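Below: one structure, written as structure tokens.
The complex appears here minus one protein chain, its other protein chains still in place.
As written, the chain order gives the labels A, B and C, with residue 1 at the start of each chain.
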Amino acid sequence: MASDATGEQLDAVVETVRAAGGSAFVSRGVHRTIVGLVGDIEQFQSLNLQTFAGVADVVRISTPYKLVSRDNHPATSTVNVAGVEIGPSTFTLIAGPCAVETPEQTLAAARMAKNAGAALLRGGAYKPRTSPYAFQGLGEKGLRILAEVRDEVGLPIVTEVVDAHDVDTVASYADMLQIGTRNMQNFGLLQAVGSIGKPVMLKRGMNATIEEWLMAAEYVAQRGNLDIVLCERGIRTFETATRNTLDISAVPVVHQLSHLPVVVDPSHSGGRRDLVVPLSRAAIAAGADAVIVDVHPHPEQALCDGPQALVDEDLEQLAAAVRDLPPLLGRRLS
Amino acid sequence: MASDATGEQLDAVVETVRAAGGSAFVSRGVHRTIVGLVGDIEQFQSLNLQTFAGVADVVRISTPYKLVSRDNHPATSTVNVAGVEIGPSTFTLIAGPCAVETPEQTLAAARMAKNAGAALLRGGAYKPRTSPYAFQGLGEKGLRILAEVRDEVGLPIVTEVVDAHDVDTVASYADMLQIGTRNMQNFGLLQAVGSIGKPVMLKRGMNATIEEWLMAAEYVAQRGNLDIVLCERGIRTFETATRNTLDISAVPVVHQLSHLPVVVDPSHSGGRRDLVVPLSRAAIAAGADAVIVDVHPHPEQALCDGPQALVDEDLEQLAAAVRDLPPLLGRRLS
Amino acid sequence: MASDATGEQLDAVVETVRAAGGSAFVSRGVHRTIVGLVGDIEQFQSLNLQTFAGVADVVRISTPYKLVSRDNHPATSTVNVAGVEIGPSTFTLIAGPCAVETPEQTLAAARMAKNAGAALLRGGAYKPRTSPYAFQGLGEKGLRILAEVRDEVGLPIVTEVVDAHDVDTVASYADMLQIGTRNMQNFGLLQAVGSIGKPVMLKRGMNATIEEWLMAAEYVAQRGNLDIVLCERGIRTFETATRNTLDISAVPVVHQLSHLPVVVDPSHSGGRRDLVVPLSRAAIAAGADAVIVDVHPHPEQALCDGPQALVDEDLEQLAAAVRDLPPLLGRRLS
Partner (left out) sequence: MASDATGEQLDAVVETVRAAGGSAFVSRGVHRTIVGLVGDIEQFQSLNLQTFAGVADVVRISTPYKLVSRDNHPATSTVNVAGVEIGPSTFTLIAGPCAVETPEQTLAAARMAKNAGAALLRGGAYKPRTSPYAFQGLGEKGLRILAEVRDEVGLPIVTEVVDAHDVDTVASYADMLQIGTRNMQNFGLLQAVGSIGKPVMLKRGMNATIEEWLMAAEYVAQRGNLDIVLCERGIRTFETATRNTLDISAVPVVHQLSHLPVVVDPSHSGGRRDLVVPLSRAAIAAGADAVIVDVHPHPEQALCDGPQALVDEDLEQLAAAVRDLPPLLGRRLS
């Protein structure tokens, strides 16, 4: 309550809460009176207590997500992607081209990925781009290329879906659907992938708090799909030396708040090839369940994000990291 | 170029640029050599010069948007919304409830808006919400309420569309379509509203740079729709005293970069009723072409964003501001 | 408390608080138990309740500053700077060169300032600069120039002090001491100016929350000096179109939290001359008690921050704004 709130104003708050079925506990101090509410938090929000006379501030204490919270699901989940496990006892490398361009490029990238120890192949057929003048992806033709390369190389596919009305099409090819950073709060899309019965990789919005990210996952979970992995890919800060700032702390923080596995994307957060290997090592060491990296046989010809794609020499270092570090943390390579 | 770049590396860059039809001008210093490129910037991006050996950094100098740039369209545009002008010689107040809840609430809010000097009615029928457990809007039923209130009160309607596949439905009721902050980079939605032939209000993403916002407008413009107004609604920063930080500088900055009108939303940026009037005054004084505010006959019962809705006493202050300030800046009230 | 906290853990918290002389009110819900504390907040912090077993989070509800809080001092303060008032019934223009360079330049800038309606002269003799290779100010020689110009033009002086051990020297010349953004948490300096008996202008740290800014003011106030004006000068965000983002909302927010007057610096926040007049207008309209701007007779020769200094043509617009806008808000020009 405000320092000049009256007894009547306090009573109005308490009665409103009780009328809504909640409990209100009043703590009176010399300068301030605090009212603690216990009950259904969604209902309390609809009371608009903030607008009541005499109320200085309303602070929420409990978490607003349920299905993805560790509170209600203490064991860490393992998500199975066409036989590949992402979870607490394994470490998984996901690699591939940022964008599918040609069958040859995709096949070469997939082989690079597999040689480096990857268990899953990433590759974009639908690309959300800041500029309408930039390459927007091959669409379903790209999905067919990915499916052929999967048959050839034997790695299940992770690929992005950007529109709710493409979900069925993408799901008919992909083993795991990716929601990109710009779509983390595209709620129609979240609900659509929540209903499709395939694992989902939900990238963090570059401006999203961890709580908002978990709320977005709750949208997917609410439709019955709990096969979700969360992907930290960097947040937007004032620092311009890197494209975004990888929030490495998000890995242990999410593991504490949620039972869902966490993936780190060191390629898109930094936007620089020379950072991918050190950041991949950091992600493994921080406890990430997987990393997802861009590889390209000829980065200087890439139609998208060439500056961050790994080439063969980097991949040897990455292969050593995914081989040597996970066992120190009690994990085996998927 | 890097300080240890070789002549061969420099030549490779210059030749690649020339082969792509561009020009490369070399400036040699003691420690650094700089190569200036002139030509088609989209094509240069596809060259991935950043990945070339010896290249230290690539810095873009010219703007990546064209249709919405003031460079190619020096006169400021006026957007006509069912007879109401938003542009450089007028000032427009847009007001209404955050969410349409009932016919009575919407009608009462519309009358409050009109009494305060509003020329356009805002109101949400489709609401993107962070939590799947929060009120999501009335959908088409809400649009019908808005249309009835328009007939009764005489104010054209601005309302949000959140999914590309609802664009036709929303456009059949609305006089202006709003793209919300979470959808600023929902490119499919931008393209859909770009094709519909109705004015568009494009809210800035809460994490979007001004350049990205103009690129999003370019997506709409590219489909043939230049009836766009840009709405500044606060950006995400470290400050927690306000929900977001209103970037008031965006008003003159956008006016310098683009010919499109600029609207300010002081309700959603602050999230606090006590800030709406001072921020509205600031917006008018900074040169905004319109402000858009939440009003509600009973904020304490609002299903959405009640804490920021203006009530009657605030509206008197707002009405005085929209009456007195614009003439000082050479504008008349729409 | 955590959802799995035991009764013993709860009792330990309650007993610790009571042993420290506070009161603890327990609110038990189905999933969560909340403990409300009432008493001396500084003492509670030293209890480290966050480290107790079973504690999920500690949230502070009351404000940590006292002397500068409006709670304990409901009337807005007026600060008198050598006869010039900064407070709720006046509007004050402060103008002058970013850095004192020569007697001629300073005199010319002071006359420009006075002609535009300024009541106080700003000018830097000690300049904190990011680069050790940049111009660092004239030091005491600059102070003597300022004093001579004051005698000539009749405007009291505001100037920055950057080191606690220069406070006596600067105070012997200046009418008001300025603490710059980089020194907002230089606590030794804050305490030194708190003891000197001259008014203080405390700029907000470019990364400081409003609460931290008020805490810094509390350091000054605690030494017995309540003649403090707070200066909003932009915060650091992801947006790069402006040097910093002017947090215009800080004006009404600080007025609500504190009794101290608020000044806005539109020159340093934007770093661009073309933004100074629109942002000055916005500041006046938002309720600022003063604005402080850079002027320079020859900006293209300025040794510091030339790109943002106003020249004669801009000053005419600024003079019109400080003449016409404050009366609309019930203020007279100082």
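Methods note: a residue touches a chain if its C-beta (ideal position, glycine included) is under 8 Å from a C-beta of that chain, and two chains touch if they have at least 3 such contacts.
Note that the structure is predicted; figures quoted are calculated from it, not measured.
Among the options A:V26, A:A134, A:A285 or A:A319, which residue touches the chain absent from this view?
A:A285
Could you tell me which of A:I248, A:I292 or A:A309 touches the chain that is not displayed?
A:I248
Have a look at A:N207, A:Q308 or A:S334 and name the one touching the chain we're not showing.
Here the residue in touch with the unshown chain is A:N207.
Touching the absent chain: which residues on subunit A qualify?
Contacting residues on subunit A, toward the hidden partner: 207, 209-211, 235, 237-242, 245-253, 256, 269-270, 274-275, 278-279, 281-287, 324-325, 328-329.
For subunit B, which residues lie in contact with the unshown chain of the complex?
3, 23, 25-32, 34, 36-39, 57, 59, 61-62, 71, 236-238, 240
If the hidden chain were put back, which residues of subunit C would touch it?
Residues of subunit C in touch with the missing chain: 42, 45-48, 50-52, 64-65, 128-135, 162-165, 182-183, 185-188, 205-207, 212, 215, 218-219, 222, 236, 273, 299-303, 306-307, 309.
Here is the rule we use: only the chains that are shown with their structure count from here on.
Among all chains, whose Cα centre is located farthest from the one for subunit C?
Result for the farthest chain: A.
Averaged over CA atoms, how far is the centre of subunit A from the centre of subunit B? Could you give it in whole Å?
Their C-alpha centroids are separated by 26 Å.
Which positions in subunit C are in touch with at least two other chains?
In subunit C, 237-238, 240 touch at least two other chains.
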